[in-house]
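What you see is the complex with one protein chain gone and the rest in place.
Up next, chain A:
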Amino acid sequence: MSYGRAGTSEVRETRTGERRVTLTVNGERRVVEVEPRLLLAHLLREGLSLRGTHLGCDTTNCGACTVLLDGEPVKSCTMLAVQADGHEVTTVEGLGTPGELDPVQEGFSREHGLQCGFCTAGMMLTARALLDRVPDPSEEDVRWALSGNLCRCTGYQNIVKAVLWAADQERTS
């Protein structure tokens, strides 16, 4: 693998079978050369050092590795990095900054929406996408939207409260 920050936008094959891929990660244009079999999750974690994206089950069940692809939640362990060519990826690092948290992040903090934190990045990105589409979700909407993200600590109660807090915050601010 090799990684850079500038280059051309088309996918092309190199001598080693690697592909040049241009994608936008958290608003920044990135040009990377990857083996076709490299998963998006590994590109993010190992190639781009964005380790907020967690690999949980690695079998498309748990949703810990969820990132946003053009604003929609996808499981980054179930997508090839080459498929992200030309697309926008948002990871938890792109959601907010310590000084300026996304309302979803603030909600998780205020409502104690996590214990071990392993599922949290995926939960928050799925929640962000929900609120972008449905600004005034019911509790049922939240539970439905998060049903592909598994948490083994909290039993979901506080996670749901955190997302509803963020929705309320965004509507009233």
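Methods note: a contact is a pair of C-beta atoms (placed from the backbone, for glycine too) under 8 Å apart; a residue touches a chain by one contact, two chains touch by 3 or more; residues count from 1.
Rule of thumb we're sticking to: contacts and distances are computed from a predicted model.
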_Protein name (UniProt record) of the chain left out of view, among "Biotin transport system permease protein", "Cyclase", "Carbon monoxide dehydrogenase medium subunit" or "Energy-coupling factor transporter transmembrane protein EcfT"_ = "Carbon monoxide dehydrogenase medium subunit"
*Just name the one of A:60, A:109, A:138 or A:157 that touches the chain not displayed here.*
A:60
*Touching residue (missing chain; options A:36, A:52 or A:96)*: A:36
*Of the residues listed, A:23, A:48, A:82 or A:104, which one is in contact with the missing chain?*
A:82
*asked:* Tell me which stretches of chain A touch the chain missing from the display.
replied: 11, 17, 19, 35-39, 42, 58-61, 63, 66, 69, 72-75, 77-80, 82-83, 85, 126, 144-149
